[in-house]
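Missing here is one protein chain; the remaining ones are kept as they sit in the complex.
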Amino acid sequence: MNKTEKGRVSRRRLLNWVALLSTAVALPARAWAAVTRPDTAFDATALDQALMALGETPTRHEGVIFTTPDIAENGAVVPIRVEVDQTVLPNVSKVYVLVEMNPNPLAAVFDIASGTEVYIETRVKVAQTGNLYAVVESDGQLFMASRETKVTLGGCGG
Amino acid sequence: MITRWCLLWLAFPAWADEGVFDQYRDLMGDDNPAIFVIDEGEEFWYQSQGPSGATLEACDLGLGAGVTRGAYAQFPRYFADTDRVMDIETRLIHCMETLQGRDRTVTAAKPYSLRGDFGTELEALVTWLAAESEGVVIAPEQGHPKERAMYALGEEIFFYRAGPHDFSCATCHEQSDKRIRLQQLPNLTDHHDAADAYGSWPAYRMSQGLVRTMGWRLQDCFRQQRWPGLTFGSEVSIALQTYMAVNAAGGIMTAPGLKR
Amino acid sequence: MKTTLWKMTLLLGIGIAPTAVSEDLAAVIQASFSDRGQATLLRLEQDPLQQHCSQPRDQPVDDEIAMALRQQRLDAVVFPADGDFLGDWQRGATVAASGRGLQFNDDPSIANGGNCYACHQLAPSEVAYGTLGPSLTQYGLRGQSDAMLRYTWTKLWDTHAFNLCSHMPRFGAQKILDEQQLKDVMAFLLDPNSSVNQPTE
Partner (left out) sequence: MAGRIKIRAQKKGEMTEVKALMRHPMETGMRKDQAGESIPAHFITDVAVLHGDQPVMQAHWGAAVSANPFLGVRFQGGQAGDAVRVVWTDNQGGTGEGETTIR
């Protein structure tokens, strides 16, 4: 493929994308009509406050499998994974991710369609060394797992 | 005491060697947000801009007008039309001026993103062009006397100590298997280290959410060396890139990389 | 590497004489930088020590010059006026952990850090330490004899008095840290209660 052709492909791709977007703008609103954003929990500035806003205090449960690095090269990007062992913890419909030391501990909430595996990977900001929590809702009850991640300081500038 | 040491070793086996972030990197996978910047760069290349309303398609990056594949891997190089050795960043600014009629005091005024920015045109172009050299052997031109003089100058600067901390490039980059805090430091006087390091820029810096170029990396090194501000496209900048590229010659371009 | 490449270049007869480059070097460097914040072009002018230490590791300074330089650095060390070498180890720990100061984007009104962890292992509880310098964990085992106090102070003030062309900054001589900060770092290294001197666990 020579360069000129490649350029055309690229521009065509851009046009396609614009067309797609215009048909999709209405989609998100429809998609989460059923799910309201837990604003109080997102606005909470301390972990216990955020947990309180989600309802009862979560119970630790081995069915919540939470993977985070023991030590993170960079607090701006900390990869996390939440899985649920459905043989011991069935009917999980929500997953919350909280970062204890952040100004607003609640980072994200995921609503899972029923009858599917619970498996979520994302990357979050972690302000400083502390605990990360994965809280899941199963049949209206909250269960959790927590992990400590150490955030290290960078190179020459400290 | 011995038992204690063994326990420590079992508990934190990775902390003593360079595998300290292996678990972190495994979790990160290979999803590098630089792919967006590659696309943006390609679009900039084919976008008509400036008073001439031209694209950059006629830009000669050393392999002939419009040839982008493999061009990055041969920079810095001498260009007869300007009678100077140029890195890819200054060459792009030159093409914007000559082909598109854009004023270099504008195009070179802010080559790199500042805090809060989300990428510049130059960063995007360089990222795409580096991707156009992915898998290509690093082979900077050294045939012209000015190219060889640039290497010699780069080597002198590499060891030049100055500033309140007496730092030179060599302070951090002339020994193998060292780190600053937990960050591995490449020995840029060593071929293998130089090839790995040079070949992985430009790179997405996770701490900044941005792709950074080799030119930016040098400017930021000098900030940390407590030196004054390195001028974009200056002799020192091009000389050090030449020094690194020649030491890396024979290595493979892997950019854009994914870095802390 | 440098020597080999130069030999190759000279052999092929295509090089530019190294002296020509050196003469131009200062001018080229000056022309490539501009004042930014507190970091002005004055910082690029080398003092004799920097000049002699701008060589690759495998090209040591001539013995006679080295002896003279070392003596000169040793003679210039300023010991604490009150004869008290040890400050507060906890404040010293803060100085050791901070890497800020003297960069063009640093606020000059805020105290500089020593950035010791960039290069040295110190308190065993801090895992993010560099390896450019030797580990200083358990440094306090060396005791607090007068000789030890003066030796450690001199290393911090101007490492070149003992170890010419070391990569370590001259924290006292270059006024990176003030006298009180140096005393605090001394205590961080030598105080038996300091986190540096706790058992590794």
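Per-chain numbering from 1; labels A, B and C assigned in written order.
Definition applied: a residue touches a chain if its C-beta (ideal position, glycine included) is under 8 Å from a C-beta of that chain, and two chains touch if they have at least 3 such contacts.
Note that the structure is a prediction, hence the values are computed from the model and not measured.
Peer 1: Please provide the labels of all shown chains that the missing chain touches.
Peer 2: A, B
Peer 1: Write down which of B:31, B:103 or B:177 is the residue touching the left-out chain.
Peer 2: Counting the whole complex, the residue in contact with the absent chain is B:31.
Peer 1: Pick from A:49, A:91 or A:104: which residue touches the chain that isn't shown?
Peer 2: Per the contact definition at the top, the residue touching the missing chain is A:104.
Peer 1: Who touches the missing chain here, A:47, A:64 or A:124?
Peer 2: Within the whole complex, the residue contacting the unshown chain is A:124.
Peer 1: In the whole complex, what residues of chain A lie against the chain that is missing from view?
Peer 2: 17, 20-21, 24-25, 27-29, 31-32, 35, 37-38, 42, 76-79, 81, 99, 102-104, 106-113, 115-117, 119-125
Peer 1: What does the interface between chain B and the hidden chain look like in terms of residue numbers?
Peer 2: 31, 33, 35-36, 39-40, 114-116, 118-119, 206, 209
One rule holds in what follows: only the chains that are shown with their structure count from here on.
Peer 1: Between B-C and A-C, which chain pair is linked by the larger number of C-beta contacts?
Peer 2: B-C
Peer 1: Can you check how far apart chain A and chain B are, centre to centre, with Cα atoms defining each centre and the answer in Å?
Peer 2: 32
Peer 1: Using the average of all C-alpha atoms in each chain as its centre, how far is it in Å between chain B and chain C?
Peer 2: Chain centres of chain B and chain C, defined by C-alpha means, are spaced 27 Å apart.
Peer 1: On a C-alpha centroid basis, what's the spacing between chain A and chain C, in Å?
Peer 2: 44
Peer 1: In chain A, what residues contact two or more other chains?
Peer 2: Touching at least two other chains: 71, 152-153, 155-158.
Peer 1: In chain C, which residues are in touch with two or more of the other chains?
Peer 2: Touching at least two other chains: 103, 117-118, 127-128.
Peer 1: Could you please specify the touching residues of chain A with respect to chain B in the complex?
Peer 2: 3-4, 6-7, 10-11, 14, 67-74, 76-77, 79-81, 123, 152-158
Peer 1: Would you mind writing out the residues of chain A in touch with chain C in their complex?
Peer 2: 71, 150, 152-153, 155-158
Peer 1: Quick check on the complex: what are the chain B residues that touch chain C?
Peer 2: 4, 8, 12, 15, 145, 148-149, 152-153, 155-157, 159-168, 170-172, 174-175, 177-183, 185, 189-190, 222-224, 226-231, 234-237, 239, 247
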